[in-house]
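Note that one protein chain is taken out, while the other chains of the complex remain in position.
Moving on, here comes chain A:
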Amino acid sequence: MIEPEHNSEEVTRVLFQDFPEWMVVSFYIVAFAAIAVFLYGCYVQIRKYRRGASVNIKDIGHGIADMVKSMLAHKTLKRRDKAAGHAHALIFFGFALLFIGTSIITLDYDITGPLLGLNFWHGSFYLWFSLVLDIAGVALIGGLLYMMYRRKWLALPKLDYARPDRSPEDPDYDRNSYRREDWAFLWTLIIIGITGYVLEAARLVWLAGDPTVWDYRWWSPVGTALAYVFQGLGMSAEGGEALRLYSWWIHGVLALAFIALIPFTKVKHIFTAMGSLALRDPTPSSRLPMVDLEGDKIGYNRITDFSWKHLLHLDACTKCGRCHEACPANATGYPLSPRDLVLSLREFAADKLEKGSLPKDGDALSVLGDGPNQIRSETLWACRTCSACVEICPVGIEHVPMITEMRRQLVEQGDMEPTVQTALQQIQKKGNSFGENKRKRPAWTKKLDFEIKDARKEPVDILWFVGDYASFDPRYQKVSQAFAKILNAAGIDFGILFEAEMTAGNDVRRVGEEGLYQHLAESNIETLEACDFQRVVTTDPHSFNTLKNEYPEFGGKYNVQHASTLIRKMLNSHEIKLKKKLSNNTVTFHDPCHLGRLNKGYDAPRESIQMLGANLVEMKRSRDNSFCCGAGGGRIWTPDPVDHEKPSENRMREAAEIEGLDTFVVSCPKCMNMFEDSVKSTGNEKNIKVREVIELVAECMGLDDAPEPADEKSTAEA
């Protein structure tokens, strides 16, 4: 590798070669100033986070391991945007290598060399080093060029910073400064990269006569190619020397400025994103933060109520727009974009918490309101807690817990839609959101020709937690009846809680009424504790979620299954006997958020549908990218305004694009309620039926409702 006539120690790059001393000194002054600015910026940021509330971080080791894994694989960045993910990987790894390279030089020149007399940056190590960094530079510039192309020519709506939660008259509407920052970031980095090569090439032209440099030129292939171009253009050795000096300073000062500005610009996402990913709660939306009701406050009102972890999350946002694109509220014109929520809070935190002291008037710290960068209550109430944002955020931001915490404050202040207030009051009084008497809860069982066991009075294998909508919604009562018939026909030992069941409280918690939620959870657990059963099964994904993930924190630890899992098992084991198949049906399946995204129950309903022989065609947005029906987070209690599209209509239109679709299959009572409406309001009632997986199974078992008795018909026809 090293020619025998050359001393390995001479094959290197002489730093500051031919620099007058004042220039070297100036460089060190600039470098130390840059590092000082960087450190001061870090101090300001850390002081900001420390002004947030404390929080328990569980299992940080695991978090860090996960973060490193997803960073190395760029897993979260490639989802739903492969090209951008790959381009980011090029920039990331290119930048990281170049940064490590520069650090190695500093280590050799400023630390191990002067302190230990140990110099290693020469010879073959140097040559390999040069090659690797040359390639890293290509990666960096390539990635940056793609990002520039993407921003300029792809015109992606998710990158246009249009805000649904503000109108152009609002002082905080304009986000052009973000656009300028994005471009400044790309240009600075790319100029650093390009001047690096220019500098390298200029040095080669300058030192072409030195064999310890020129003979090894191909270890820097890009720089060498550029050097030939320069020579071809007639550049002399002196010309090379001059160009090298200019480009050296431009490159050096830009690179140092870049480092100095990290804590003050979007560049800080290098650190905050890593922190955010390492600290992310693996189940942020399915298990909401616990609250001590005895405490003197509840939820997030002031920015200082936010946990320091959530403040860090805010700073991790890279404005990638993935959440903005996935959000059903944003997609249908509601004043909410999870991205803009995060960015408003970030601006608010920067404004209030980065100064030397906190504002004297504590109310100035309130994030709730109509002022600049405050969050409006209409924004918070537009959220369906579907978790599409949390699911796709590449840096692990927890929008749903933050939104819930802010709603907890709104509930405490009584700032909510009258219809939500009514629903909560009904639940306080009657234990269900329908305002029906407790005694009516099991009324749907009266139509069955067998008795369901009372799980309060005798032991059962399966305790079926029916839930509010499955008990009271007239359409879904038919599904509950079908499920009872399936279990009965399969000889399953099951029972229900009759009037002792109260709403499980999943949506009450997501509305932010934590006191009522805890009361419901405790009451239901008390009832369940007095019963003898092996597992809990429910057809309602909302009840399923809270029973499975949240009740354990209140002492209710049960083996909880969603009905679709039980159905799949019974189909597999032939406990369910099919009399016919659905071979002539083209169906699609809509993932309920609480079953799919929140609990990863994507497969059981699909496999069940396939075992029934139906032709299952997926919608464009499915599984983790499923589009919420619009009912979650208590939105089922607020009628959607008639003047714009509802999420369920948006979804039904998507389904209707499937050629020959005859059945839209759901697996949730609330989805059923939403889509029974939207199939009509979108004019698809004639072609498409909305049906539950359970109904399809019952049909194939020959358990459908018997034809209606003649006398009822005659009333209608008389």
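We adopt the following convention: a contact is a pair of C-beta atoms (placed from the backbone, for glycine too) under 8 Å apart; a residue touches a chain by one contact, two chains touch by 3 or more; residues count from 1.
Note that in this section contacts and distances are computed from a predicted model.
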Chain excluded from display, named as in UniProt, from "Putative ABC transport system ATP-binding protein", "Cytochrome c oxidase subunit I", "Branched-chain amino acid ABC transporter permease" or "Electron transfer flavoprotein subunit beta": "Electron transfer flavoprotein subunit beta"
Which residue of A:R441, A:H519 or A:K670 touches the chain not shown here: A:H519
Of A:E10, A:D66, A:D351 or A:E412, the residue in touch with the unshown chain: A:E412
Identified contact with the non-displayed chain, of A:L424, A:A482 or A:A656: A:L424
Sole residue of A:S103, A:N437 or A:N572 that reaches the chain not shown, by the stated touch rule: A:N437
Interface with the undisplayed chain - residues on chain A: 293-294, 298, 411-414, 416, 418, 421, 424-425, 428-430, 437, 439-440, 513-516, 518-519, 712, 715-718
